[in-house]
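Every protein chain of the complex appears in place save one, which is left out.
In this document, chain identifiers A and B correspond to the written order of the chains, with residue numbering beginning at 1 in each.
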Amino acid sequence: MSAVTVEEADAIHPAQARMSPPSRFADKAFYWLTLSMAFAVVLLVILIGWQLGQGSWQAIQKFRFHFVATSTWDPVAEQYGALPFIYGTAISSLIALLIAVPLSIATAVYLTELAPLWIRQPIVSLIEMLAAIPSVILGLWGIFVMIPWLRDYPFPFLQRILGWTPFFSGPIYGPCMLAGGIIVAIMVLPIITSVSREILRSVPDLQREAAYALGATRWEVTRIAVLSYARKGLFGAVILGLGRALGETMAVTMVIGNTPQIAASLFKPGYTLASVIANEFTEATTDMYLQALFEIGLVLFGVTILINLLAQLLLKTITAGAAPDRVQ
Amino acid sequence: MSRPEVVEPRDPGAAVLLDTEGEALPLAMEAKNVSMWYGSKRAIDNVSLDMPAKAVTAIIGPSGCGKSTFIRALNRMHELVPHARIEGSVFLHGQNLYASSMDPAVVRRRVGMVFQKSNPFPTMSIGENAIVGLRLNGVSDRRFLNERLEQSLRMAALWDEVKDDLHKSGTSLSGGQQQRLCIARALAVEPEVLLMDEPCSALDPIATAKIEELIQGLKTQYTIVIVTHNMQQAGRVSDFTAFFYMGRLIEVGSTTKIFTNPNEKQTEDYITGRFG
Partner (left out) sequence: MEIQRKDHHSWRKLKSTLISGLTFCSAVLVIAPLGLVFFHVLMSGIGAVNLEFFTNLPKPVGVPGGGMANAIVGTLELLALASVIGIPVGVLGGIFLAEYGTARVNAVLRFIADVLNGVPSIIWGVVVYGLIVLRFKSFSGYAGGLALGLIMIPLILRTTEEVILLVPAGYREAALALGIARWKTIIQIVVKTASRGIITGILLALARVGGETAPLLFTAFGNHFWNRDLNEPIAALPLQIFTYAISPYDDWHRQAWAGALVLVTGVFCVNVLVRIVTRVRTASA
């Protein structure tokens, strides 16, 4: 601009004269501020790995592979084998999925394909409310309502029908592996349902229309056009549910019995990786005890990370950009 | 065809723009050898265009010819698109807008823009929308802001319609009113040039007519460059017309000449509707 006095500038361009020069510094500062906050997630992952690793280092060195292969957990005798907890986590999660997956996917199918429109949103809202129930409250209900009822009705029934198998044999105490599995099922129902719903909704209508055009019934359209197309995504939803099941802590701790043993019978109490940490962390009297618990945490962390990674990979292609672990 | 009296080689489609007395017109903006790329795809190919001051220059051409891309070079808005690249220069009253010392934000204060889809900010009232450009650029003088509020709404022929509703949400207006609010918003910061990217394409004919009338009134104070796919609009509203095709400037001249006696066959084909 040619040399103009301030007054002249004000006269020619009063608005321009009053505006403050843009601050390149402010732009850059804001950029770096937000960037550093976003990269905090990277720091968090490193933090978790570092703390868990550091806290369990001596135990890792001492027990090496035996840690995950030994089934004796005896802190008094300084014996730390994590196998019972790995077994407990695996079995309770498996039971949970066996119960939850069919129900969730069927519900998702109902909500996206078969239900009358007016009923969809209310049901979805109710499922979201179920997801919002804190784990400890579900556990409270589990102890005082679910287990007594299970012990009185379904469990004896199961034992009568299937007691000849090793899975349903033996005395029924109440708190047991099966109860743990059931309560975890209740906890993962909402997330598997909601993610499956998103998957099914993302199936293009073209697929459905083509099937309808061929004269298929509603169910046939669902089976042929929608479910097979969505197979990969639904599998991802199941894996996501598995990830959630593996990490369930409070409700499981309150109903599973907390006994470190590997038994065939589902009526026997069990113990999970998360539960042993919850129960024994503050009781850990020796350093090695604490280290062993840190190592359990490391195992749990590693397993859930892997499962969640797998789930994200499966779901990435379907729901790009959405946060799949939010209940929709 | 008037032979240009300029020494440097010019784009074959360009011409010196003369007024009715044959004198060269004062130019508000000049684009010189502008080429633009999106990634590796070339969108604009060596365009040089003069835009006379206090006049309306229309840019016409079929879909995809690059007119919206080109107009964004005039206020450096293309820089918001990742992988966008530009070569050449754009001058505003002789100043190179692409000089390294030029802050794009300053450029955009001096070269305003109105978009195809009106976009008054939803969290602000009509009054706040009109002066948001001033406020968020650091102007705090209350009295001045109020003055400017009324001035810009008057310039946009909106004052009488909204003066009692300034507190209402910007989105409570009709489509045509919203677009005039956006024009007021752009004018409030006192740009020297106003760019308009198909401002009426989302509006009904009545609202369109109001805005075209507005443009006629504004050109006494502002230089206006308007992109339009509606040839008739270009004919009604502009003094000069530039015809773009496939990223190149085919021809530019006074609107009358372009529409009645264009030099290039391509221009004539487009005007007469042989392709679109």
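Here is the rule we use: contacts are C-beta pairs under 8 Å (C-beta built on N, C-alpha and C of every residue); 3 or more make two chains touch, one makes a residue touch a chain.
All of these numbers come straight from a predicted model, not from anything done at the bench.
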item: Identified contact with the non-displayed chain, of A:I147, A:L189 or A:L314; value: A:L189
item: Options A:A77, A:A132 or A:L206, residue touching the unrepresented chain; value: A:A132
item: Hidden partner chain, touching residue among A:T72, A:T165 or A:T217; value: A:T217
item: Residue, one of B:G61, B:G133 or B:G176, that touches the chain absent here; value: B:G133
item: Contact footprint on chain A, counting only the chain that is left out; value: 19, 22-23, 26-27, 29-31, 33-35, 37-42, 44-45, 47-48, 51-52, 54-55, 102-104, 106-107, 109-111, 114-115, 123, 125-130, 132-141, 143-145, 186, 189-190, 193, 217-220, 240, 243-244, 246-250, 254, 274, 277-278, 281-282, 293-294, 297, 300-301, 304-305, 307-309, 311-312, 316, 321-326
item: Touching residues on chain B - with respect to the absent chain; value: 75, 77, 80, 82, 105-110, 112-113, 115, 117, 119, 121-123, 132-133, 136-137, 182, 185-186, 189
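Keep this in mind: only the chains that are shown with their structure count from here on.
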item: Mean-CA-position distance for chain B and chain A (Å); value: 53
item: Chain A to chain B touching residues, read off their complex; value: 1, 13-16, 18-22, 24
item: Residues on chain B engaged by chain A in the complex (per definition of touch); value: 95, 103, 105-106, 109-110, 134, 137-139, 141, 144, 148, 188-190
